[in-house]
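Heads up: the structure comes next, in structure tokens.
Only one protein chain is missing; all other protein chains are in place.
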Amino acid sequence: MNTPLTTDPHQRLGKPAAGWRAQLYAIIFESDTPKGRAFDLTLIGAILLSVLVVVLASVRPLAQQYGGWLETGEWFFTVLFTIEYVARLLCVQRPVVYARSFFGVIDLLSILPSYVSLFIPAAHVVLTVRILRLLRIFRILKLTLYIQEYSMLGDALLASRRKIFVFLSVVFLIVFLLGTVMYVVEGPENGYTSIPVAVYWAISTMTTVGFGDLVPKTDIGRTIASFMMLLGWGILAVPTGIISSEISYQRGRPTLKLRACPSCGSDGHDDSATYCKDCGAALPATAAADR
Amino acid sequence: MNTPLTTDPHQRLGKPAAGWRAQLYAIIFESDTPKGRAFDLTLIGAILLSVLVVVLASVRPLAQQYGGWLETGEWFFTVLFTIEYVARLLCVQRPVVYARSFFGVIDLLSILPSYVSLFIPAAHVVLTVRILRLLRIFRILKLTLYIQEYSMLGDALLASRRKIFVFLSVVFLIVFLLGTVMYVVEGPENGYTSIPVAVYWAISTMTTVGFGDLVPKTDIGRTIASFMMLLGWGILAVPTGIISSEISYQRGRPTLKLRACPSCGSDGHDDSATYCKDCGAALPATAAADR
Amino acid sequence: MNTPLTTDPHQRLGKPAAGWRAQLYAIIFESDTPKGRAFDLTLIGAILLSVLVVVLASVRPLAQQYGGWLETGEWFFTVLFTIEYVARLLCVQRPVVYARSFFGVIDLLSILPSYVSLFIPAAHVVLTVRILRLLRIFRILKLTLYIQEYSMLGDALLASRRKIFVFLSVVFLIVFLLGTVMYVVEGPENGYTSIPVAVYWAISTMTTVGFGDLVPKTDIGRTIASFMMLLGWGILAVPTGIISSEISYQRGRPTLKLRACPSCGSDGHDDSATYCKDCGAALPATAAADR
Partner (left out) sequence: MNTPLTTDPHQRLGKPAAGWRAQLYAIIFESDTPKGRAFDLTLIGAILLSVLVVVLASVRPLAQQYGGWLETGEWFFTVLFTIEYVARLLCVQRPVVYARSFFGVIDLLSILPSYVSLFIPAAHVVLTVRILRLLRIFRILKLTLYIQEYSMLGDALLASRRKIFVFLSVVFLIVFLLGTVMYVVEGPENGYTSIPVAVYWAISTMTTVGFGDLVPKTDIGRTIASFMMLLGWGILAVPTGIISSEISYQRGRPTLKLRACPSCGSDGHDDSATYCKDCGAALPATAAADR
């Protein structure tokens, strides 16, 4: 199975021709055999459980009471993922390419912190790197399920990237200018201690988050804040509009393009149509387009 | 009247052929006779009043002052709904099917807590189950009014479920990663006591709720939070876009339905079509379909 | 000028045929003469100033310092609006119809509180009724500017009213059920003192307002709250979708309907088109449709 969206990973990593390495490769990297699918599901389960262990270990009461169990679990998953990492290295033709790829680095970062903590008593900063394991789930999802939905959302975001950049640059300008105005108006005595703090407040206001840790206290400040809230809402309708329009466009495309009548040349026929709606001629059969 | 959207309930539950059970069935389960409609309206009124009693009983000052009246009202509605429940059991051919259906269970849960509290002095947890009575209103609405609107919204959500799942999985990943980052950056001394708490904060920030019970206090934390707020707004424009595009698509469909082929009976023809897309027969001219 | 959107007010109120009453009528009720337009602008100015007086009088420091001036201003506008009210009564043929119409009642409520306060020392509740004067501006806007935009927005909301009702009923159900769940989970000790309070919190959470006066404190409560925030965002994308789709539909309509080719009967011609795009025949001139 080759993915139409990325350059074929099997070619890039070098799929072995035959032997136990080819079999291992099929199990680990492919997902269209029963064994491959079982491996994927097991791996997703192991990843989720190992992340759960990391999360639970961050809750102090739990860490104090079940610390031993959690540490055992952590080492169990570390060893498991180490075996998997070695197996991945072994079964590809070009292990260096794999090790330096995005997911290769993630795989390494998933197991490294535990080993590091053996030598250096690691801070919780290092241990939390293990949460990156979650990213590994996306490799599996990308290869199997929902590939169309992911690529459609990705396409919509990608196609809108210029508009979104333009939009964000305008938003940044506005929050900088209005944040600075609020810094001048409210001043450090009302909590707006510097321009960065005021900009942080401006962002939290214009995105309608509104934490309430900083609030305008003067009359002018409240007037400007009222204006910013309405402006923020108005402005932030723009990304929604951009993405709505993009998704509508993306979903409209396949239907419009794929079918044309060979007799009269008209297009825009439904996927389910058998005859041309304009001249009544028979349409050629269509590959079932899964909407 | 049979609902085109669900499997015909009359067939499933077994509508009696004749006799007083058939009459009772028509009143309770159907809504196209004057009596059936009067029953539905009375039931909606009784449900709303009984829910009002539950709500008022939760307000301490009212409960202390009017406790007796509220308890009397509660028992009045409990007895009323018990009679209705028994009547429903009596008039269907397959009472077990009804009792095990979704609404059958809701009907039972609406009356059970009061009886349970006779034997065991029930905690308010149990009594609050009675609020589920509200769900019973939907059975009535489903059968009568607004059926098209409910089904259209339902269809739009159903058709978008894969995209929404993909979207939610990405959002979960982001709130987990960024929540963990904030847990590391801000730490327990600023209220981010564990990863779950930090994830709760990340969700409240990225959905633009922003309670303000937890707020970033460090400079790096505020910078990350600013980034998250903008990202959150951008990302959360996606479900709006998905649902907007789906609703636009759904509303385009009814028009399609109005044209049916006189030869083969298929429907879903474009307004501009001249020939049937399924059998190639000429379609009759269409009157401009004003939705 | 007769409004195509409401029943003709001139017929309903009875426009006098001639004499000073007809002239007064033209000035007060119509807006297509220079005098009528001048009257409208003066009235808008007077309304805005009188509302400003009411607003300023509510600010305690200002009320204490400039109380006399503000009261004088208030009486000036009250007398002015009384004269206008009497003039309106005088110049229509059916004064009772006017007095009982929506705007007739608003006109009366705009002047009544000041007179009432002469006899009874009125509470500020009564005096604040004067803010209703703002509604009077809409009568003028309705007759003159932006009528197309108002009616388009109105049509979009009106056409969506059934879908919005359905949507709101589902939202009410969800906030009731989840609010009750939070009342049970968090309980009065965390501020969720009754079901109505918990429902108020649920609404403020699901609409992403998030005041932060009530926040979940237990772990289960925070988990449910996280779920509610995501659900709220997902659900509240629905009204945006409904209204987006409706506005798109509304704006699509005029263009499609208004121009048809007299030669070949095809429609969907641009407002700017001079010749039929399908057969090349000349199209009749169109009244400039200001988009």
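So that you can tell them apart, the chains are marked A, B and C in the order they are listed, and the count of residues begins at 1 in each.
Throughout what follows, a residue touches a chain if its C-beta (ideal position, glycine included) is under 8 Å from a C-beta of that chain, and two chains touch if they have at least 3 such contacts.
Not measured: the values here are computed from a predicted model.
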Subject >> Omitted-chain contact residue, chosen from C:L89, C:L109, C:M152 or C:L231 >> reply: C:M152
**OP:** Write down which of C:Q23, C:T207 or C:T223 is the residue touching the left-out chain.
**Re:** C:T207
Original post:
With respect to the chain omitted from the figure, which of C:L13, C:A26 or C:V54 is a touching residue?
Top reply: C:V54
Subject >> Sole contact to the chain not displayed, among A:L24, A:L157, A:M229 or A:C279 >> reply: A:M229
Subject >> Chain not shown, touching residues in chain B >> reply: 208, 210-212, 240, 244
Original post:
What is the set of chain C residues that contact the non-displayed chain in the whole complex?
Top reply: 51, 54-55, 58-60, 124-125, 128, 131-132, 134-135, 137-138, 141, 146, 149-150, 152-153, 156, 164, 168, 171, 196-197, 199-200, 203-204, 207-213, 236, 239-240, 242-248, 251, 268-270, 272-283, 291
Subject >> Absent-chain interface as seen on chain A, which is shown >> reply: 162-163, 165-167, 169-170, 173, 176-177, 180, 183-184, 188, 193-196, 205, 208-212, 215, 219, 222-223, 225-226, 229-230, 232-234, 237-238, 240-242, 244-245, 248-249, 257, 267
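We adopt the following convention: only the chains that are shown with their structure count from here on.
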Original post:
Where the centres are mean C-alpha positions, what is the separation of chain A from chain B, in Å?
Top reply: 29
Subject >> Centroid spacing, where centroids are CA-atom means, of chain A and chain C in whole angstrom >> reply: 42
Original post:
Which chain C residues sit where two or more other chains touch them?
Top reply: 208-212, 240, 244
